[in-house]
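Only one protein chain is missing from this complex, and each of the others stays in its spot.
Chains here go by letter, A and B, matching the order in which they are written, and residues are numbered from 1 within each.
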Amino acid sequence: MSVIPIRTRQTAAVLGAAALLLAACSGDDDDTDTSDTTESNDGTEEITLTVDVFGEQGFGYDALYEQYMQENPHVTIEERGSGLGVGDYNDRLTQWITAGEGAGDVVALEEGIITQFYAQLDKFVDLNEYGAADLEGNYLPWKWEQGTYEGFALGLGTDVGSLAMCYRRDLFDEAGLPTERDEVSALWPTWDDYTAAGEDFAAAGTDASFLDAASNVYNSILMQEAGNNSGYTYYNTSNELDLDNPDIRTAWDLTVGMIEADLSAGFESFSDEWNAGFASATFATIACPAWMTGVISGAAGDDAAGEWDIADAPGDGGNWGGSFLAVPAESEHPEEAAELAKYLTSPEAHIEAFEQLGNLPSSPQALEDEGVLAATNEYFNDAPIGEIFAAGAADLSPVHLGPQNNAIRTEYENALRAIDQGERTPDEAWEEARNNASGIGGG
Amino acid sequence: MSLQLKEESGSRRATDRSRRRRRSRLTRLDLKFSPYAYVAPFFILFAIFGLYPFLYTVWISLTDESPINPETNFVGVDNFTRLFGDDRFWDAVVNTLGMFVLATLPQLLLALVLANWLNRRLRGIGAFRMAIAMPIVTSTAVVALVFGMFFARDYGLVNGVLDIFGVDAVDWRANRWRSWVAISSMVDWRWTGYNALIYLAAMQAISRDIYEAAEIDGASRGRQFWRITIPLLTPTIIFTVIISTIGGLQLFTEPLMFTSGSGALGGGSTGQFQTITMYLVQTMRTFNQWGYAGAISLVLFLMIVLISAINFLLVRRLGSDR
Partner (left out) sequence: MTVTMPARPAESGRQRRFKGGREPSGAVRRASPLTIGGLIVAAGLSIMPLYWMLVVASRTSNSAYQWPPAFLPGGNLGANIERVLDNPDAAIVRGIVNSFIVSGTITVSTVFFGALAGFAFAKMRFRGKNALLLAVLVTMMVPIQLSIVPLYQMMGELGWLNDIRAVIAPFLISGFGIFLMRQYSIQAIPDELIEAARIDGCSTWGTFRHVAMPALRPAAGVLGLLTFMQQWNEFFWPFIVLADPANPTVQISLRTLNSAYHQDLSQIFAGMVIATVPLLIIFVFFFRQIISGIMEGATKG
């Protein structure tokens, strides 16, 4: 009768194993919550604070955690997210905040996403309630402004992303271009000059492309232009979509010029292949906000130490990226979390993060710190990163980013990549990006 | 469980009736109500996790709900109007159907051939069956990662092999057709063996007498395959088509993991391999447009129902023909 000849013994074994798992499940349920278990110990409450960060190597806080835990023995700090890309991180964070569950006690908010949370202030702790207002002087004025909304202190500034241009000395040498950073900086006072230098590089016939990905140049130019002109990117300061902002077109046209001169390696930034491209020297330059130096050293690896160097960015100033620390309202220990956020964004902490990963401080005190100003980066051929990045940081002008900034930015990045891949003409790509962007921003 | 409760309360009420009568009444109650108790868990669970969310989706698709909007407004059929004019959605539909066809046709044809081969007398045929079925143990995530490496632009195995034949490196992710081919190959690899086994089962069920009769009539083997095996396999083939349709219209993991950048849900620079499900998740998670996401999921559902209904009618027609 038995059509399926399975032996009873085996079935029993499978079911038995499964039953064990079931038992394991019920025993496990209680401790699946991420953290925040409170235990009484000599009267003081033992707490665990979870910090959510992102990026190739996190935020460089390990030593700071150690010190904080030493000074506050009742606190244990756990960090999550080191190695996680900002896109993935933002998706997750949005989910957590919206659901009011899952986020850590202290969360990093990248500048592209903090504006989105202005509409969800009830999901966060007003850090002014924990004395943040007294610390306003610890942050660059525009950074402080970005982190607050109508008097509500949502996030305290961590780093800013002053622009520079990173380049590979060995490839420049091979192409017959100068290799010393001053001479390299002199090659490109403007983005047009940068394109011209790229054409020289391409003419030399090395195997490598001049730049990594159209999107990185585009974002850098846009942030620079916006900082110098309109003061915003895709949304105006009333958070209305303004895709006719001439700064977008300027950045677009310059970037398309570079693509048409065949300067781009055509990567999608932060993809596997882009990362592998660092290790195999597939491109010679990359637009370099301060935080990018950490990305490069992580992706290019020790083998490429000393090959990369840092020159000035073409054009005038500019800031791209940088983050804030905030405390979600769901935290069970808002007071302790706020204290930790304040600690991690103190001038001293800014200096420590700068020393660890090159994340440029947003604290004026830290930017004036002798150690910071004199800092060099061994990996980048001892480039004076203090001088290159910190010098201009104080003069940066803020750029307003709207609620769906990152999603819209991705549309423009994709459109540029499609041109790069030969799948779209520039006009088609522009139209497509605009349409998609209005779909996202309008709904 | 509920049965035992009934038994207890029943016994209390029936203290002075005869044991026999009580038993028979209990048995009647048991026979009448237990079946409902046995099938109820399914329907309760379905009501919670299937029906209620479905109704809620209908409601949400008529609103502009978004986690980043403080208030939610009723917008009528606006989301659907937008959907019908949304190029990106229709691109996703084309991609989904295109990859579905590319993945299903070669897969089922190959599976037929394989089944025919496997249906032979050969020492160690069991080992071949095992090898050919092995891909089904691999998760779609693993398949996508392995094949993603095969199809890498700069270090991929596929481009390496093409290079030997003098073909320049191909950027498999850049172009619509090429990305479809790469992604379909993942689906093909994972499911061909599975379908071959299904066909094999059906082939083995065909009575040998038919073949013997054909042999006596002088039909060649090829002719036997096309004239006897394939027609008798038609219902099974349609079954596999239905299963592939339901799976194919929900294609998600393979194209998602085909890129690794932050915009993976977008399915390439021009959305050239973004499927409907990816667009749905992107709308929900990246664009935070929950109302619109609700509308997309309803339309996806209607498509599945429609295509399944067509298949159902086909099955009925073929069934009544015979």
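Rule of thumb we're sticking to: a residue touches a chain if its C-beta (ideal position, glycine included) is under 8 Å from a C-beta of that chain, and two chains touch if they have at least 3 such contacts.
In this text, all values refer to a predicted model and were calculated from it rather than measured experimentally.
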Per the touch definition above, residue among B:V75, B:A103, B:V187 or B:M284 touching the missing chain: B:M284
Chain A residues touching the omitted chain (full complex): 1-6, 8, 10-11, 14-15, 17-22, 24-25, 28-29, 32-34, 80-85, 88, 91-92, 95-96, 98-102, 271-272, 275-276, 279-280, 298-299, 301
On chain B, residues whose C-beta touches the chain left out of the figure: 3-4, 7, 23, 26-27, 30-32, 34-36, 38-39, 41-43, 45-46, 49-50, 52-54, 56-57, 60, 113-114, 117-122, 124-143, 145-147, 149-150, 154-155, 157, 160, 189, 193-194, 197-198, 200-202, 204-208, 221, 233, 235-236, 239-240, 242, 246, 250, 252-253, 257, 260, 277, 280-281, 284-285, 290, 293-294, 297-298, 300-301, 304-305, 308, 311-312, 315-316, 319, 322
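Definition applied: only the chains that are shown with their structure count from here on.
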Chain A-chain B separation of Cα centroids, rounded to whole Å: 37
Touching residues on chain B, where the partner in the complex is chain A: 64, 66-70, 82, 86-88, 148, 152-155, 171, 174-176, 259-264, 266, 268-272, 285-289, 291-292
Contacting residues of chain A [partner chain B, same complex]: 85-88, 90-91, 94-95, 97-98, 116, 119-120, 266, 268-274, 276-277, 280, 282, 403-404, 407, 410, 413-415, 417-418, 420-424, 432, 435-436, 439-440, 443
